[in-house]
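In what follows, a structure is listed as structure tokens, so that the remarks can point back to it.
For this depiction, one protein chain was excluded, whereas all remaining protein chains were kept in their positions.
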Amino acid sequence: MSLALETRGLCKSFGALTVAANIDFKLEAGARHALIGPNGAGKTTFVNLLTGRLAPSSGSILLAGEDVTGLTQSGRVKRGLGRTFQINTLFGNMSVLDNVALGVAERLGCAGRLWKPASAFAAVREEALRLLAMLGIAEEADGTVQGLPYGKQRLVEIAIALGLRPRVLLLDEPAAGVPSLESGRILEALDSLPREIAILIIEHDMDLVFRFAKRITVLVQGEVLCEGTPDQIANDVRVRQVYLGEQHV
Amino acid sequence: MEAFLASLVSVAFHGIAYGMILYVISVGLSITMGLMGFTNLAHGVFAMAGGYILIVSLSRFGLPFPLALALAFVLVAAASVVLERLLYSRLYGAAELEQVLFTIGLIFMSVAVARLIFGTLQLPVVLPDYLKGQLSLFGRDFPAYRVFLIVFSATMIAALWFGIERTLWGAMVRAAVDNRAMAQSIGINTRRLFTVTFAIGSGLAGLGGALGADIVAIQPTYPFEQLVYFLIVVAVGGLGSLRGPFIAALLIGITDTACKYWLPEFGAFFIYVATIALLLWRPAGLLGKRA
Partner (left out) sequence: MKHAVGYNADARLRWTEWLPWVAALAVFFLLPDYLSLGARVLTYILFALSLDLILGYVGIITLGHAAFFGLGAYVTGILSAKLGLTDPMMQMLVSALAAGLLGLATGAVILRTHGLTQLMLTLAIAALCLEIANKATPLTGGADGLSGVVIAPILGLFKFDLYGKTAYLWCLGVLFVSWWLVRRLIYSPFGASLAGIRENSIRMHAIGAPVYARQLLVYTLSATLAGVAGALLTQTSQFVGLNVLGFEPSGELLVMLILGGVGRLYGAFVGPLVFLVAQDYLAKQFPEYWYFGIGLLLVIVVLFARGGILGISDAVIARLRGMA
């Protein structure tokens, strides 16, 4: 199976502080992969390195075999890398529909059109509605994002990323801040995502992780501790130590 | 050659005098912008006010020069406290556009008031006799007032730097410039700190305006015309820094004087070009902490 995303020896330091140390990471097409680790392990930093918000100190990043280490954020987006943010980064005063439509328009290449009214681009609008429907929030299309409950806003966050038809999707704590009543909806949404997309989620909610992921990578202080299937990780002594401290036998 | 050397010294001397004045006026702006994050374009108003206070004290009330200078500092500082408590403080944390608009409004108001009270012409400063005339130093003659200006400004600047670096107040200012939220959480009363610092910065502006009335004429359009220079000093020197604006002010003072002397057809052209070039090279300024 071809690799949708790969990093080789990825490193990042801020002076004496190393936040990513020699990370070798492989994500296969169609993967359902989770990245876990204690707070401060460098998970969001890793995502920022992958998307291009941060430039690495050394190492390389490959998207579908192509080296994208030097590419800008928008360059990587165009090559199929999408992400959601840990904290909702939405267009608060704009409608839910527009939030998604902006991304769809970028992908379809018509976002820079100057003359025809936006409302005449039916393809964009319909695609946006389709994505909202897939996540179960189509009825909210006309309201502003600010008016939505937090859980539904998280779903808009995912819808925007999907609008880019990514081949790789990075979800940064999709359930973060979502009250437990609504988190079931997040899981449903994740399950309904297209099979072909390779998905990497960063999460603290272990319930979500173990129900969703087929493979898990554990990151500790910027280094990969171990990687494997959920069962392997659940039974790994080192992982227990990291999360729970030394165990008395 | 002798003549060229003489004009070189003269340009340097006058440039330094101008630069010192620019610094005394602008340092308050650098600190308050760095400390409070407040874009106060009306800073020139305080300088102008100081200048007018000096002129009025000397010519209408016949006060001695030192007292007039002191009044320029004290009255402007006091007025700034009132303004800060009543108006400025409402806009801390407001969007930059609002701060900009607000301070532009203040400029308009003060320019109008100045015109109403003093008319549109430049008002001359009547210097006391002991500051007039020439002073002979190192075999050359220098205007006594400018010598006084340099010495006095240097003293004020030294006092300010001492204050920022050695006193408790200064430490609090430095902490809050570095990280406002942190400073608040360790118990620094930022409200009072802002007011005191704003008063000192504005008072200094008034003092600088008064001192420099000889070099930069006091007229109602002062805040408009000089704003560029104050902002250049702060932006090029680096927001929130003390030393950066000093270097910037001296550079500008000397360059401006040199250009006006040797290339008067170009006026301030080179200053602006140099500023633009420098800011492109170093967006955070020479010694700035933030971009």
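Order as written gives the chain letters A and B; numbering starts at 1 within each chain.
Operating definition for what follows: a residue touches a chain if its C-beta (ideal position, glycine included) is under 8 Å from a C-beta of that chain, and two chains touch if they have at least 3 such contacts.
Quick caveat: nothing in here was measured; it's all calculated off a predicted structure.
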Residue of B:Y23, B:F102 or B:F246 touching the missing chain in the full complex: B:F102
Which residue of B:V56, B:V196, B:V228 or B:A258 touches the chain not shown here: B:V228
Hidden partner chain, touching residue among A:I61, A:V77 or A:L148: A:V77
Candidates B:I25, B:A79 or B:V111 - the one touching the absent chain: B:V111
Interface with the undisplayed chain - residues on chain B: 33, 39, 41, 87, 90-91, 96-98, 100-102, 104-113, 115-116, 224, 227-228, 231-232, 234-235, 239, 265-269, 272-273, 275-276, 279-280, 283-285, 290-291
Footprint left on chain A by the chain that the document does not show: 51, 73-74, 77-78, 83, 85, 89-95, 97-98, 101-103, 105-107, 110-121, 124-125, 128, 141-142, 160, 163-164
